[in-house]
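Note that this complex is displayed minus one protein chain, with the remaining chains in position.
Take a look at chain A:
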Amino acid sequence: NGAAFSKVRGSQSGRDSTRWHVVRKFLGLISSHNIPVYLIDPLVLGLVDKDIEQIRSSPDGPSPECKYFCTPRDFTTFALLDKTWKHEVSLFRNAEKMGFQWLKIINKDPRLDGMDDLSGMEIPLHYIFKLASHAIHLVVFYERSGNFLWHGPLRLKHHMDRKFVPFRKLHFGRYPGAYEKPELLLVSIDDLKVQIPKNPSSFLEEMSHSRFLECRYREARAFFQLYPDDASLDAVEFRKKAKSLLHLSALTLNNLGVKFWLSSGTCLGWYRQCNVIPHSKDVDLGIFIRDYKADIIPAFQKAGLPLKHKFGKVEDSLELSFQGEGDVKLDIFFFYEEDDHIWNGGTQAKSGKKFKYLFPKFTLCWTEFVELKVHVPCETLQYVEANYGPEWKVPVKMWDWKSSPSNVQDNGVWPIDEWDNVIQIY
């Protein structure tokens, strides 16, 4: 079947069939070593997605034409789960026998980076197999704490051949990325059996904002050198509660499909010390007001977190607080986007005074925090500095949310007749 097909392809323009042949050879190589890879190439998956119903319904059917793997491009990208293979050297020897040139990009293992003074072996992050004018980019994914997959950045070392392939055109590797563990589907496209993400369009959507930020472990260690960590029983207990509150909140919001990020003190804790700040006493999350859903309050209540107070309204300065276990409070701030900045609001219950906290615009990145995959602002430093000023590196135990932040502005007073609505305390 494949041989006949390749003849048909051979009659087409030579360039087109080269890609198909290289992919076929590569799939042959890795299947002979029992290495399970799956297709994550955005160009090919984009095309596949258009015909996904048909492809799903005829997993074995022969293709009349080479619609996917022959499309013009420099690379075809596949993913490999690290734990599913044994790093056999023979794979590369066989690849060479088949005419492939290959390049391995290794680097430090980020899962050990957070640890004091451990030096593990470097781990492979990317492989590139080149044959003729086409190349296969194999991205290695690792499981991380927080039940997600991670791939590393692609950085060339000094001695590497910068012209091995046009690296700039690679779809993966500019930044590290975080992904959910995908469900896979075995399909036949262009007469090649290949595994793809079960839902290509949601994979492509996930890919478009998969950028991952590693915690700044080295700086966190330096911080703890200056300010030794609080190891008191109270601190241990608070961290434990904060962690479980964060896990519960993430579960609740993820189930609702509401995107959130670490904000205020929780964000500072991640950025400065890669941990919960033990004297912070609450957990702070941010949500864009456009992602607000009325279900949020009942969902938290159902999860066992009663509403403690609700300030503001959807149109202005909304803020929710829920009561977690043992005095730990969950604060959710809603963020309003303007042309050149983003802000959230605050309300003083007894006076009805309004406050406004201004931030420069930011995008969201993934990170790993207390065994959880969560969002943080990618431009974390600007975010933290806006909130805590240039002295954010120095721990402050006395914090007044109305006057301490660098970015606080008075924002008038709620009209008395609205108080019942915009100041709700339970």
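Convention: a residue touches a chain if its C-beta (ideal position, glycine included) is under 8 Å from a C-beta of that chain, and two chains touch if they have at least 3 such contacts; residues count from 1.
The rule we apply is simple: contacts and distances are computed from a predicted model.
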Look at the options "Serine palmitoyltransferase small subunit B", "Trifunctional enzyme subunit alpha, mitochondrial", "L antigen family member 3" or "Protein O-linked-mannose beta-1,2-N-acetylglucosaminyltransferase" and return the one that UniProt uses as the protein name of the missing chain. "Protein O-linked-mannose beta-1,2-N-acetylglucosaminyltransferase"
Cross-chain touch to the chain not pictured, restricted to A:Pro36, A:Gly99 or A:Gly120, is A:Gly120
Residue in contact with the excluded chain [from A:Arg111, A:His171 or A:Lys313]: A:Arg111
Among the options A:Met98, A:Val236 or A:Val396, the absent chain makes contact with A:Val236
Since one chain isn't shown, list which residues of chain A touch it in the complete complex. 83, 86, 88-90, 109, 111-112, 114-121, 143-147, 153-156, 158-159, 162, 167-168, 173-174, 231, 233, 236, 239-240, 371
